[in-house]
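The next block holds one structure in the form of structure tokens; read it before the comments.
The complex is shown incomplete by one protein chain, all other protein chains being positioned as in the whole.
Letters A, B and C name the chains as they come in the text, with residue numbers starting at 1 for each one.
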Amino acid sequence: MFTKVLIANRGEIALRVARTCRELGIATVAVYSTADRDSTVTAFADESVHIGPPPAGRSYLSAPALVEAVRRTGADAVHPGYGFLSEDPDFAEVCAEEGIVFVGPDWPVLERLGDKASARELMLSAGLPLLPGSGGVCATEAECLRTAARLGLPVIVKAVAGGGGRGMAIARDEASLPAVYRETRATAQSLYGDGRVYVERYLDGARHVEIQVLADRHGNALALGDRDCSVQRRHQKLVEETPAPGLSPATREAMALAAVHGVRTAGLVGAATVEFLVDSDENFYFLEVNARLQVEHPVTEMVTGVDIVEQQLRLAAGEPLTLGEQDVRGRGAAVECRLNAEDPDRDFRATPGTLEVFHLPGGPFTRVDTHCVPGATISPYYDPLLAKIVTWGVDRRAALRRMDRALAEVRIEGPGVSVNTALLRRVLADPDFAAGTYSTALLTEMLTASGSAR
Amino acid sequence: MFTKVLIANRGEIALRVARTCRELGIATVAVYSTADRDSTVTAFADESVHIGPPPAGRSYLSAPALVEAVRRTGADAVHPGYGFLSEDPDFAEVCAEEGIVFVGPDWPVLERLGDKASARELMLSAGLPLLPGSGGVCATEAECLRTAARLGLPVIVKAVAGGGGRGMAIARDEASLPAVYRETRATAQSLYGDGRVYVERYLDGARHVEIQVLADRHGNALALGDRDCSVQRRHQKLVEETPAPGLSPATREAMALAAVHGVRTAGLVGAATVEFLVDSDENFYFLEVNARLQVEHPVTEMVTGVDIVEQQLRLAAGEPLTLGEQDVRGRGAAVECRLNAEDPDRDFRATPGTLEVFHLPGGPFTRVDTHCVPGATISPYYDPLLAKIVTWGVDRRAALRRMDRALAEVRIEGPGVSVNTALLRRVLADPDFAAGTYSTALLTEMLTASGSAR
Amino acid sequence: MSTPPTEAGQLVEELGRQARRLAAEVPGGLCRVSVRAGDATVELEWAASPDPRPAPEPEPEAGETDETGETVDAPLVGTFYHASEPGGPPFVRVGDVVAQDTVVGIVEAMKMMNKVLAGRAGTVTGVLVPDGDLVEYGQPLIALASGG
Partner (left out) sequence: MSTPPTEAGQLVEELGRQARRLAAEVPGGLCRVSVRAGDATVELEWAASPDPRPAPEPEPEAGETDETGETVDAPLVGTFYHASEPGGPPFVRVGDVVAQDTVVGIVEAMKMMNKVLAGRAGTVTGVLVPDGDLVEYGQPLIALASGG
């Protein structure tokens, strides 16, 4: 096992990773930009390195800064968290060259899975069901129109380099397709420096269900159950739960098998999530592989009792997977709500500011992951996630009632700071959500119906 | 089920009970003394009633104030928490007369178990193993000396009306016995208005192990596993864990059977804990029944997934126990540490004051129960418990390492306020504790060896 | 540091008032008082530590007169009665002059009748709670003007 791990991230996930390192007796190195100088993880970690100014491009996204921080502190591994460089094949390659263990898949695997077109091909070859699509990059507008004519509308145009809900747009009719195509190309070019896009049939009213997988270097892989992440705003997840409600055991098992097979086919080592769209007939279609820790991993932890970060570290250190099916059998249900400093009434605009009051819930079967403390300042440079509230219950209903109790305890106040607590409670109260019959359209429909997010 | 429950308590346990009520859709009434006017549970509950001035005798211990508060709010049940009136047969009887459901055993059961001499007799008749003792009240000094001569020294002199670690003293030799006898009688008279005492052989180096039991009105009873609570200061628990380390499965099962049988024999309905002393040969001896929720119940909740407060409410409402052995099978291990505002270096003197900084841990498999917030004032009128930190792990070692990580995150500061965090971490680091081979002598030995609590 | 006649000053004054009120309700053993507003702090500490045992229960018959002298407050939770029996003449009416030991009402708690005494001399200016209402501890029952 490692003796010192540098955590190449910030916010709640940096603290999350540092906690498990501490529990395993591994020394921790935090890194921080000037904006995060007084952060909780900096105080928690054994050492800290100031890696750059607030803009992520010169700090958390700067591979040279991170590699030099590793050299300076003598860490033997880097945990990238989620976002930032967590799925960057170049960073993983540099780490490998420098003799630093990257806690994640090998860089060629990241490269293959990061290109959404090649990931599609790979999973197709592994026999996973895919939505009908362009079968590769759609190089011209004409090709895009031909593909859409073949697939039928609506279609979704996606950036090859995209992921995590960014760089994608839906075209509902032929007339709008050329504009959608051009805009997605332009967005992809500006976001990723890679304008290539592909086209897939778009499923209305589908659910977003994902399988958590662990895989070692010795040919063992294991699914840790599924998560439903259909409650999304602008393709960004807001509420996640496990197990996905209402799926038949047969579908659940078939998805888990497909996910494990896909991960093995990709040669992936570590923790990964295979995302699927599931239609109302329980047909499921491969979406993408997230070859990293997910924001929503705690729901799986609460139900299975597995510390996924510990598993990542062990797997990255080359240890064999010692968990079997019997060790990861889920108990009960868990749900996570993301508390964001954002204003649902103003198109979810981030509302940075100082948290004068910051009170989060606790008590039975309630987990809180946060990097914030009273008096902390939420910087405009990074994502507006303040805290993750996770509750467990013997069944879905108990977990959801507990979540509503927990959200009612939240008190966060500060000048200019708006928090999405009320919207989260509205989701819990929504009849479709409560019945477990919701799809990715839920939040949009809720907001459209009320004309307001509150 | 009830529609409105009045919580006849304060502090963390009042909030704990209110949370489960909320989750079950039951309206809550908080009560408060003048010192607790701005408490967290008062803000949380649906209604609050000001029941008296700060001294508990005129507020939390005043049965008339509580009964009138129930009448005023129309609550149909009272949850007494722990301490205060939770095991008071008179209060339970008054509730019964007034048509209020007391969430706890019927008053005759409380009366029988509250008198330690009659509880001993009852459990003896149920076949539970008891330490050799006076077999009833020791009415005179001469009788006490005769009994001690028969039992052999050391002996422990206990108040018949005592419990929860109060009203007891050990005599190690014949010469000191008369003074110990007289002092215990005097203490018992002043604490409980009942000077009767009895005598038992005292076991050095024994462990304090207890069994959590649930029992319904329909003849069903179930054990939820055991807890080791041997880490005590002045007979007050400080660290508790489940499962009790190192016990053989046969002993564990025998204790659970004895506890369930004892509870049934007593005719007890609700949640109760049967306490035993266990010697180094795994002989176990009945100590007492705590016919109420215990401070340390969360460790059992984390391992079994059972919400014990929910079960109390259901059982008090007359519902049958629907849990079976298969529903309460423990997973992993859990440990609880009590954060007290007290100074271990000054004989654990309470250190009330204002909490200027109040930061508690969170994250994976970590539960926090507290009623405190930054800026809160800890009153000198009540016990100094600030928070309970509970951690879970796949095994004991993982739970303890996690606890040490969690305790290292605690930051509590205020003028004059001392917190026992460092002592708790010293317990975790103690070789005997780490090996799971400790007894009730652990803390005394630690403090004696170092000459200091830090 | 002098207290400026500002909002902060008013805050301090109000905090002080609350502290004194709290202190007055407590039978003994007050150990430390701290009043803070922003950076301004007043702190008092006594040498004796508070008695950890519950205080002996005083016979709750005197009403608690709040320190502004404006009201007689309920000395315990229960039902407030204006008269000693249903339909009987009320203990006091608006305009009545009362002495310290004048009975101004009764609070019934668990069938025990607890007399409420005025606690100080004055003139009744209001009966604040209807006959037979359930009151909580400290709830103002009778408005009382100083003197008589």
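Here is the rule we use: a residue touches a chain if its C-beta (ideal position, glycine included) is under 8 Å from a C-beta of that chain, and two chains touch if they have at least 3 such contacts.
Everything numeric in this text was worked out from a predicted model, so none of it was measured.
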Candidate in contact with the missing chain, chosen from A:Thr34, A:Ser118 or A:Gln189: A:Thr34
Touching residue (missing chain; options A:Ala63, A:Leu145, A:Ile170 or A:Ala317): A:Ala63
Hidden-chain contact residue, picked from the options A:Lys4, A:His50 or A:Arg146: A:His50
Which residue of A:Pro178, A:Gly195, A:Gly246 or A:Gly353 touches the chain not shown here: A:Gly353
Contact set of chain A toward the excluded chain (per top definition): 34-35, 49-59, 61-69, 71-72, 94, 190-191, 349-350, 352-354, 380-381, 415-416
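In the analysis below, only the chains that are shown with their structure count from here on.
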Far-end chain from chain A, centres as C-alpha averages: C
Chain A and chain C, separation of their C-alpha mean positions in angstrom: 58
Distance between chain centroids, defined by C-alpha means - chain A, chain B (Å): 42
Junction residues of chain B - those touching two or more other chains: none
